[in-house]
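There's a structure below that I have some questions on.
Every protein chain but one is kept in place in this view of the complex.
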Amino acid sequence: MFYHDKKLQYTVRVETPDPRFARMLQQAIGGVEGEIRVMLQYLFQAWGARGPAKYRDMLLETGTEEIAHVEMLATAVAMNLEGAPGSMQEQMAKQNPLVEAVMGGMDPRQYLSAGMAALASDANGVPFDGSHVYASGNLAADMYANVTAEATGRALATRLYHLTDDPGMKDMLSFLIARDTMHQQQWLAVLEELGGQQGVLPIPNSFPQEKEKQDVSYAFFSTAVDGIEPPSGRFTSGPSLDGKGEF
Amino acid sequence: MFYHDKKLQYTVRVETPDPRFARMLQQAIGGVEGEIRVMLQYLFQAWGARGPAKYRDMLLETGTEEIAHVEMLATAVAMNLEGAPGSMQEQMAKQNPLVEAVMGGMDPRQYLSAGMAALASDANGVPFDGSHVYASGNLAADMYANVTAEATGRALATRLYHLTDDPGMKDMLSFLIARDTMHQQQWLAVLEELGGQQGVLPIPNSFPQEKEKQDVSYAFFSTAVDGIEPPSGRFTSGPSLDGKGEF
Amino acid sequence: MFYHDKKLQYTVRVETPDPRFARMLQQAIGGVEGEIRVMLQYLFQAWGARGPAKYRDMLLETGTEEIAHVEMLATAVAMNLEGAPGSMQEQMAKQNPLVEAVMGGMDPRQYLSAGMAALASDANGVPFDGSHVYASGNLAADMYANVTAEATGRALATRLYHLTDDPGMKDMLSFLIARDTMHQQQWLAVLEELGGQQGVLPIPNSFPQEKEKQDVSYAFFSTAVDGIEPPSGRFTSGPSLDGKGEF
Amino acid sequence: MFYHDKKLQYTVRVETPDPRFARMLQQAIGGVEGEIRVMLQYLFQAWGARGPAKYRDMLLETGTEEIAHVEMLATAVAMNLEGAPGSMQEQMAKQNPLVEAVMGGMDPRQYLSAGMAALASDANGVPFDGSHVYASGNLAADMYANVTAEATGRALATRLYHLTDDPGMKDMLSFLIARDTMHQQQWLAVLEELGGQQGVLPIPNSFPQEKEKQDVSYAFFSTAVDGIEPPSGRFTSGPSLDGKGEF
Amino acid sequence: MFYHDKKLQYTVRVETPDPRFARMLQQAIGGVEGEIRVMLQYLFQAWGARGPAKYRDMLLETGTEEIAHVEMLATAVAMNLEGAPGSMQEQMAKQNPLVEAVMGGMDPRQYLSAGMAALASDANGVPFDGSHVYASGNLAADMYANVTAEATGRALATRLYHLTDDPGMKDMLSFLIARDTMHQQQWLAVLEELGGQQGVLPIPNSFPQEKEKQDVSYAFFSTAVDGIEPPSGRFTSGPSLDGKGEF
Partner (left out) sequence: MFYHDKKLQYTVRVETPDPRFARMLQQAIGGVEGEIRVMLQYLFQAWGARGPAKYRDMLLETGTEEIAHVEMLATAVAMNLEGAPGSMQEQMAKQNPLVEAVMGGMDPRQYLSAGMAALASDANGVPFDGSHVYASGNLAADMYANVTAEATGRALATRLYHLTDDPGMKDMLSFLIARDTMHQQQWLAVLEELGGQQGVLPIPNSFPQEKEKQDVSYAFFSTAVDGIEPPSGRFTSGPSLDGKGEF
């Protein structure tokens, strides 16, 4: 089960609130590359795990860490929306700064639906969608799904880093980016423990390969009709990566 | 931030796995009345709170408890899908029990997408949808949203209770139902602390009522064209519930 | 069945069309706090009602009123998009005012998909989603759902009020806000008729409470690990609100 | 604005309740071919109309009629779910008929979420989605969208007709099918009034055709690479349907 | 099966990249009137076709053409986002032009999620939704659905034409508009081959009309309560369009 305290995992501060940046942060909260997604993905993988306890435990550890990332980002959104302080929210008269912020680039629902706070949505206001919680029941497939989530998540975090000049926001993002670095490693390390590409490929490796149409298992197919050669590379000749065939 | 241990909040056991009941439990996980929703709803309300710290703290407490409810239910789904044990999942030959389960009433994606485990979806396979995370920035509105979530959630849990004969499942549900009882009370208690109906109505009470069209603020409108009297009740005559008008 | 005439329920006028405000109004049409939602919610509750006819009748009355609110708001959107008058819509040359409006803050789909009119979507263009139509089959749960809808709906309407200077729009909103005031009362009045908290709690009250885990039915659980006392309040000591327990 | 009475537009009766048919009817309520969709589609087209008042008036008339169709179908769903009568819903012990119905083919959310009533969803439980409300701001495009809605809607209704033996249900469907027949005519009649294909094509006809790449405006393109002739037909030779070109 | 070459179907060039126009183009890619929709719609109609091979073949031809339209538009999006050239994307320092573009009107996910490229979403970032792929199994219904798609699609394309001054973009759109002109004709030509309105109405015409409630099959119903006459037109008197009745 789960516990909490009142601390954030890492300091969140905002020197100059920026409602437009509050919108951008939504992508890291409720977007397909965001923290709600990885939180639920790792937890569901843990809860459905039937393999070695060690990986279930690890997924629970990191899934729990991700809840704290959602917390940091939701806090950052609220801070970027300050200046429309709580006590003023409902009764304020029409004031240009607020109206301009809502009308001109922030997510209007952060005001209209949330009274100047974060939503469980992405930067375009599209609600978080549970179909992105990949937990396939196959450990290797899940590890690749997790690397993908952390790779697109880190790409997102570095892009957010480029969009802000606020030292507080840059500091918070430098922490989240570092954790993404670690999490990429972590899931790849599991794949290495499972024997690397030769150990896990093809995924799932429990299906007897003699039942697949093996003459096309290691062949690059071209669909080009212009008579131009298909690209050549590591995938068009040489031994296959699982050591079981020849391209 | 957040922590975990390996215990469940309350025992989950299944005497006779039932893949069809595993489908039903999905509604309590990823449905609009489910536990992912209340978990995120209470946490987002806490993270966006600008009012008294006491309520923010309470929301964090209970939001964290709800994560453990998702955990219990996801565990229960996996247990109801046993009999298609993990080691057999991928390589088994066509066996009637599994095929029948998948084809005949369970959620096929619990097998096809999750390898016999829970999804972040409802009983019809519709993914959890973050737009149900209500956190309006108004404490009274949020408390009513929370009562609603626990009322529909408890209705759901009692209906699930009727659908199963399994003593383990009935025991788990009796715990979740009791917690819903408490949580209904908890949010209503906040409303009482805020002054009850006279204290909070109309929501939001920060908007100056002289700016609303007050001649229609306490009048029941009938849209009937059949000459039949509209229903009469507490809402058609007598003092208004906020003590500010007359129906 | 249903009828109409060509009048609006209340005057809608716009002195200075504002395409950006037309976007904001979408939240009150197709958003989760909006009028399509309450219209369908009250009507579905009526159509599924198996209890006293009186409440079914009332739900039909008010559900029908809400259709007129969608109509007012859709009309308001079209008026705020005027200046790109109908006859010019398709054939006009590139004119800065229109281009600027579409490019700079209005919902582009109001032009691209609707030719300068309202959509069945929210302020971010997210389509109306029928999963927000709560009709649980339990009257008390539904009444709380309805209070929530009117509380978040009125919060939304007052926030829209703050975003506009247009006297016509303020006038229209003052009417809608007043109706929300009444509707909050109306659903709470039903709860009072049902016996208030002691009469309806826990919801659903048809489930025999001896079957729930009663030792946790009135206990506040803390998940804090920092040794700090949980918040105390009406929900941590004293008699329970349903008069059936002690916190 | 809108009005109602307590009558249905046409009698709804069910001789033998069938929970599985209750699921199928959901497609006609909340599906993409369903009645919520046409109701909102015609009303939004009316509310956004800038052309001749006559068509706006007609759209309002028929949009209002469609609300009554949703009402009939929601009533039919509730009737097909009877036998699990209201008073028994919550407190009943586990009884095979209900459990079997929920587990074996009905939409489980009709019980779990709605207590044996209709939802604003389709036959697979997918919520109604407002993006299907086509109201393009172009009368001819909208009329074709309406014909499409009534054609797919009538196809759906006739398929439902084949799935039931219940005389009451067949009778209700024979009425809805007849109304779809009329509505197909109605929208096509508007197109005839607008001048037929020569009058409206290409849609929108306000765009100056000399600005389009006219050498490809009436040419059938083949993407086949197998040397086989493309199909020939009315669309490969002869005058174009708008009288403006030659295929 | 399918093949490709590296050419575009028609030249795409952009003289002055405009990130805000890149957002608008998303509607034509992933919007309900867009090219992913028609591509999948025509292909699914072909793959499910059971009628004359000729129409299946035609649907395959044109469905394949539509893939090339998605390709042109995705290319146009990438070109409108240039100036943030590939090599600079990740490592650039905070530069006002990019930050301004992301913050001020472009779809932020084109940067945050796609690194300056197109998404499978509409102009508001709402993901493409497969429920808009109409393939009803009835040829006449499908042809009307296709006319609708091309009518709303051409309306969209002409509106995009009005929003840009870029000669390259206008040229590309003039091609797509012309193809929409042809495709409208093409589907209407099939309806003519099927016998026109008298041949196909009511859709589906395989249902025996004596089983529908024929007294209401050709009657316009008014729901007006204001005593004002309903509109009269081609649909209120005269022979029905299918020659089978009288209005």
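Chains: A, B, C, D and E, in written order; residue numbering restarts at 1 for each.
The criterion applied here is as follows: contacts are C-beta pairs under 8 Å (C-beta built on N, C-alpha and C of every residue); 3 or more make two chains touch, one makes a residue touch a chain.
None of the values given here were measured: they were computed from a predicted structure.
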**Q.** Residue among E:33, E:57, E:150 or E:212 that touches the chain left out of view
**A.** E:57
Q: Can you work out which residue in E:14, E:68, E:176 or E:241 touches the chain that's missing from view?
A: E:68
Q: Looking beyond the chains shown, say which of E:17, E:104, E:127 or E:199 touches the absent one.
A: E:127
Q) Which is it among A:8, A:99 or A:151 that touches the chain not included here? A) A:151
Q. What residue numbers in chain B mark contact with the hidden partner chain?
A. 1-7, 90, 92-94, 98-99, 102-105, 107-109, 111-113, 115, 121, 124-127
Q.
List every residue of chain A that touches the chain not included in the displayed model.
A. 3, 10, 32-33, 53-55, 57-58, 61-62, 64-65, 68, 126, 129, 131-132, 134, 136-138, 140-141, 144-145, 147-148, 150-152, 154-155, 158, 161, 170, 174-175, 177-182, 184-186, 188-190, 192-193, 197, 201-204, 206-207, 209, 211-225, 230-231, 233-235, 240-242, 247
Q) Which chain D residues touch the hidden chain? A) 20-21, 23-24, 27, 31-33, 105, 122-126, 152, 155-156, 158-160, 162-165, 223-226, 228
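Just so it is clear, only the chains that are shown with their structure count from here on.
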(Q) What's the minimum number of touch steps needed to get from chain B to chain D? (A) 1
**Q.** Fitted rotation between chain D and its twin chain E in degrees, CA, nearest 5
**A.** 180
Q. Distance-wise, how many Å sit between the C-alpha centres of chain A and chain D, to the nearest whole number?
A. 38
Q | Cα-centroid distance, chain A relative to chain C, in whole angstrom | A | 32
Q: Could you check chain C for residues that touch two or more other chains and list them?
A: 1-7, 32-33, 57, 61, 64-65, 68, 90, 105, 113, 115, 121, 124-127, 129, 131, 136-138, 152, 155, 158, 204, 206-207, 223-225
(Q) Once you draw an edge for every pair of touching chains, what topology comes out, line, ring, star, complete or other? (A) other
